[in-house]
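Coming up: chain A.
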Amino acid sequence: MKPFYCKLILILLALVVSTSCGSGTSETSSHSDKPASVVTESQSVTAFPVVIKDDRGLEVSIPQKPLRIVSLLPSHTEILYAVGAGKQLVGCTTFCNYPAETKQLEKVALSNPGSVSLETLVALEPDLVFLGGDYQRLLAEQLTKLKIPLLSFESQSVADIERSIRGISRSTGHAQVGEELIEKIKKEIAAIQKRVEPFQKQRRPRVFYQVWDQPLMTAGPTSFIGELIDLIGAENVFEDVKIAYPQVSEETLIVRNPDVILMPLTKKAGASDLSETISELRERPGWKKMSAVKNQRIYLIEDDLISRPGPRVVLGLQKIAQALYPEAYQPHSSSERTQ
Partner candidate 1 sequence: MQPRQLILVWRMIPLVGFLLAAIIVGIHLGAVELSFEQIWQGLLNPSDASYVDTILWQIRMPRVILAACVGGGLAVAGAAFQGVFRNPLADPFVIGASSGAALGATLALLWMAGSVTVITATWQIPWLILSAFIGAILVVCAVFMIAALSNIGRNAPLLTLILAGMALSSFTGALVSLIMFLNHEMLTAIFSWLLGSFSGRHWNEIMMAGPVILGSGCLLWLMSRPLDLLSFGDETAMTLGLSISKFRMLILIAATMCTAACVAVSGVIGFLGLMAPHMTRIILGPRHGLLIPGSCLLGATMMVVADTLARTIIAPAEIPVGIVTAMMGCPFFLFLLVSRGQQTK
Partner candidate 2 sequence: MNQTAMNQIELDQVSCGYADREVLKQVSLCVEPGKVLVLLGPNGSGKTTLLRALFHLVDVKEGHVLIEGQEISRLSRKEIAQKLALSPQMELPQWPMTVEETVQLGRSSHRGWVQPFRSDDAAHVETALQQTGLTELRQRKITELSGGEWRRTLIARALAQQTKVLCLDEPTTGLDLKYQVEVLSLIRDLAHERNLTVMLTIHDLNLASCFADQFVLLDQGRIAAMGTGEEVLTEARLTKVYQTKVKVVPHPEYQTPLIVPIL
């Protein structure tokens, strides 16, 4: 009797221990594109120490799971929450507005790299700081001098999203969730692309993204927005301009006659602004006869969705797709998912 119960208790204990630790990370496939990459572990607690190579080319060793993370880039903040590291965050910038939990975080900077309050940052005693690549290069040097552990990942293009998610998830002890998120994003992007593909057969929609009106500025093909437009299979009417956010000629726009005009929906604007915007564009001399204006194919897209290379890129892409291929999103058309 006694030995049997002992074995039973031992087995029960083993089961309890293994299930509680089984929710940790387990590397099913390690991507070998990162040479100095990660140790595959199945327990999150033994995922550390870990060595991550960031976009500066430096290998940073993370001794243990960071619990006091500061993120200095809104897109990285979103990634942190998406991979489940939200509770490990203690600080971010005033521009990190998604998700709502960011409100509780201490703000150490405004939206530009020069506005970081190093004192506030240091007072938070962070054990890991996430930066946004070359954009915050000087800041990286400053923090390195202060011996604050940091990882810097570029956040300019769609490819950067994958690397950022991977790097952030691994360094915070959520490697598995990170990989799943990457897969999910890839699948969803592919799904959107597939959905709109049939409607590209006759003609790719020609789109103009207006960043600003006076002077007329647009997003070129090298910008993030330009990349999204390309991803969705549309044609940027200014794809021959290789500047990220160039000032462009109004005349050329009229000649090139886009089918769709996209504009950012700023936080201050409200829902009624769409009709105001449409009538304002129609008032603009010379724009009245543009296809986009005549057919009222003018759409406002929330700025954060399409300017942050982060997990919500899918949502942004979807909104662009809905704007460019309305037929693909009609209720009666066959689709895997509704809005």
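A word on the picks: all candidates are chains of the complex that A comes from, given by their letters.
As a working rule, a residue touches a chain if its C-beta (ideal position, glycine included) is under 8 Å from a C-beta of that chain, and two chains touch if they have at least 3 such contacts; residues count from 1.
All figures in this text were calculated on a predicted structure; none of them were measured in a lab.
K.L.:
Going by the C-beta definition already given, which one of 1 or 2 is in contact with chain A within this complex?
P.N.:
Looking at which candidate touches chain A, I get 1.
K.L.:
Of all residues in chain A, which touch candidate 1 in the complex?
P.N.:
Against candidate 1, chain A makes touches at 95, 110-112, 114-115, 211-217, 238, 240-241, 243, 245-252, 254-255, 257, 266, 268, 280, 284-286, 289.
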